[in-house]
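All protein chains of the complex are present and in place, except for one that has been dropped.
Entry: subunit A
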Amino acid sequence: MFQEFHGVAIEAISACVPKRKISNDFFEELLSPKELRVFEKTVGIFERRWADDSITASDLGYAAALNLIRQNQVSKEEIECLIFLSQTPDYKIPFTSNILQDKLGLKKEILCLDINAGCAGFIQGLSTAFSFAKSLKKGKVLFIVAETLSKIISVKDRSTAMLFGDGAAAVIVSAGDLNNNTTFLNFFSDGHNASAIEIPDGGYRNQITAESLNAIKDENGNKKNKLNLTMNGPKVFDFTLREISISIEELLKKSNIEKNEINYFLLHQSNQFIIKQIASQLKVEKEKMLLNINDFGNTSGVSIPLLICSNKTILNNSQNILMSGYGSGLNWGNLITNLSKTKIFDIIEI
């Protein structure tokens, strides 16, 4: 799907991460010193943030959203729609956006909506937020993306344990004020490979049984149960190197924007090696590919907004920014927009 929006923009963005830093030393039982060195050199993760048991994804999202309200970026009365996007919600029932409506003190005359989406989630969520904002006569959309993947991984599984981190971001989207902005998006799905990234049990296809909690050792010695996240690394790796650069080229073509007109590329921070490979496939200078995976790891749909908040000054001084999200589903999407008038706040911690 290809979308084009005129006169809709990201007004403000704020991000929040847990205070607790987990360095690679934490995983010394999983990797030898040499393996760790190769991991740091290729994947590029040195540290990630993990929430304590008492902090949920919605708590991180709440803090990010409250920051926007306190900084006078939006008044509570103006928010007509609240979108919460996560794979780690507070409950199965009810959906989390309704809980946040009350906690943030938002009015009752509001549309609350949850989206279950993964690493392409920020792009999917922005598509939804832009669509709602465009339909409003007045008012704004609050879009929160939040994840605590640390709570669904097995710390004894090398294929996932070291990769993921926690975080959240809140975004205000509105139509009108920042009027001459044009945003282009495109989306793709490959449900045939849905099982490449999954939690096998706990839904209603495979309901939880006592067996779901049994830790199973795989052929590589990784231990995880059926409520933990599993990832077919080689399949996901192949997919990103096969599909992403082509989809970015397609968006550029449909948007009539030359590659050299893009000031910066904000790719989902899944793996530094993959980002560099996509840069070389696109023949784009590596300096144009922003990175902060070193400090936060892969935070799923939160990684792009965290990257925005890590690069406030240069993004406020740029015209065309391209974002690309890809991951579970399998699903991928890209977006070109202008963030020069967006109020970007420093990352906060709770």
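In this section, a contact is a pair of C-beta atoms (placed from the backbone, for glycine too) under 8 Å apart; a residue touches a chain by one contact, two chains touch by 3 or more; residues count from 1.
In this section, contacts and distances are computed from a predicted model.
Among the names given as "Phosphopantetheine attachment site", "Type-4 uracil-DNA glycosylase", "Branched-chain amino acid ABC transporter permease" or "Dihydroxyacetone kinase-like protein", UniProt records the absent chain under the name "Phosphopantetheine attachment site". When the missing chain is restored to the complex, the residue among A:N24, A:N98, A:Q277 or A:N294 that touches it is A:Q277. Checked against the hidden chain, the listed residues A:V43, A:A175 or A:L267 yield one contact partner: A:V43. For subunit A, the list of residues touching the undisplayed chain reads 34-35, 38-39, 42-43, 159, 233-235, 237-238, 241-242, 273, 276-277, 280-281.
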